[in-house]
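Removed from the display is one protein chain of the complex; every other protein chain stays in position.
So, chain A:
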Amino acid sequence: MLLTIRDLSKSFPGTKALDSVDFDLAAGEVHALLGENGAGKSTLIKCLTGAYRRDEGDIRLDGEPISPGSTAEAQSLGIGTVYQEVNLLDNLTVAKNLTFGREPRRFGLIDGRAQRAEARRMLEGYGLDIDVGRDLGSYSVAIRQIVAIARAVELSGKILILDEPTASLDAAETRMLFDVVRGLRDRGLGIVFVSHFLDQVFELTDRVTVLRNGAKIVTEKTAELDRVALIRHMLGRELEEVEAEQGADHTRSEARRTVVDFKGYGRDGLVDPFDLTVREGEVIGLAGLLGSGRTETAELMFGIRAAQRGEAKVDGEPVSLTSPREAIAAGFGFAPEERKTDGIVADLSVRENIILALQARRGWAKPVPRAEQARLAETYIKRLDIRTSDAEKAVGELSGGNQQKVVLARWLAMNPRFLILDEPTRGVDVGAHAEILRLIGEITEGGMSVLVISSELDELVAASDRIIVVRDRAHVAELSGVEITSGAIVTAIAAPDAGKVA
């Protein structure tokens, strides 16, 4: 084995990001590392590249224990990394990027001619015919990606970690990149391939390791793995358990009043046109793998990205949803996935965060009276059981679950008719998890409709009246009532040509 990792553990305050993970990489193989957000992929990689120090465990390269403390050290040991966002400088020429830090010099000055020759030598075998004297930024992402790989291979030479390298490439460019990767594999490099595009995993890789919630689930030969099994590993649902799953009261949503109606709603390159009817007091689950189009669907509905086709009706009246402002005016609410960056304002107090959206709707000229603010904050702190010493504490000091509740409270204070929750339980501990699910049930009692996006199937099964399955940026299946089981969802996600389940 080129690289062996045993019992690798890494904790952050509040979470165990990696829990005794084992991982092997042989020379001359492409090894896929899979898992949903938060599964521990990036933590594992960062432990390898020296960005994080591991808490426990053993990493051996060629049998020698290693403990990289910085990217540079990992590089000199032989471990190179290429990220989705190319980590090279667009404003320097290709040659300068390739030789950066090791420029050939003559009389103490950089020798431009030798530098370009060196760069051309490094690019040999990558099938690129480019002028190395031009700025890197003038080339496409794919070429920049390959230049980054060439640099990483030159500097390290044993292990190449590709972190979502194809995320911004089109089909032809991806093929070009794969040829390069295969070439490197044949040269004897060990390649770790992180991606959430399953097709690419099956096309390119020799073995697959799946992580979930910081633990290694399985390592198998790609050829011996089928799609359904792989997705089940990633989403964490064994079929046997599914049958025993006790879902929500899945029958209650029939024949209720329609609140919002999307017809042929879509945007090119974002989500294929879809139909969706949201009824009063209904919980709709949106299931799919990372990058399948579930967050994009929510963004489209909330007007963060404008739809190019189709129409939306609220109470039978057509509405325009081209900005979040209009969506809020139509009675929509949206709690985004990245709570820390998009959801809360960490430095503001619990009270200020709760009244934020309400105040925005009233306009700044009409401040919400202080007494009213305090009353609202008190109400929601009690109702949602937000654990905070008082309403004036900065939200950033609360735990993840309580932050999520504050975001929820903000939207509840608006009294929306249709609330979209993207991964509401991400980064939330188990206790708060159940509570948030209970809250979702509670608010729909009052007639509010909720759309929940989640990677956790049990959560969707437990909470939803209906489930929409998204794959490859299209809504591919709708499950309701007794059809809602984890097994059915996994099948719908995996089936390459599953039609609408009747």
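For this structure, a couple of remarks:
As a convention for this text, contacts are C-beta pairs under 8 Å (C-beta built on N, C-alpha and C of every residue); 3 or more make two chains touch, one makes a residue touch a chain; residues count from 1.
Everything that follows uses one rule, which is that contacts and distances are computed from a predicted model.
One chain of the assembly is not displayed; among "Asp23/Gls24 family envelope stress response protein", "Cytochrome c-type biogenesis protein", "Simple sugar transport system permease protein" or "Multifunctional fusion protein", its UniProt protein name is "Simple sugar transport system permease protein".
The hidden chain makes contact, of the residues A:53, A:134 or A:187, with A:134. Of the listed residues A:56, A:90, A:372 or A:392, the one in contact with the hidden chain in the full complex is A:90.
Remark: the omitted chain is touched by one listed residue; of A:168, A:258, A:277 or A:399 this is A:168.
Summarising the interface, chain A meets the missing chain with residues 71-72, 84, 87-93, 96-97, 100-101, 103, 105, 108-110, 112, 133-135, 137-141, 164, 167-168, 196-197, 269-270, 291.
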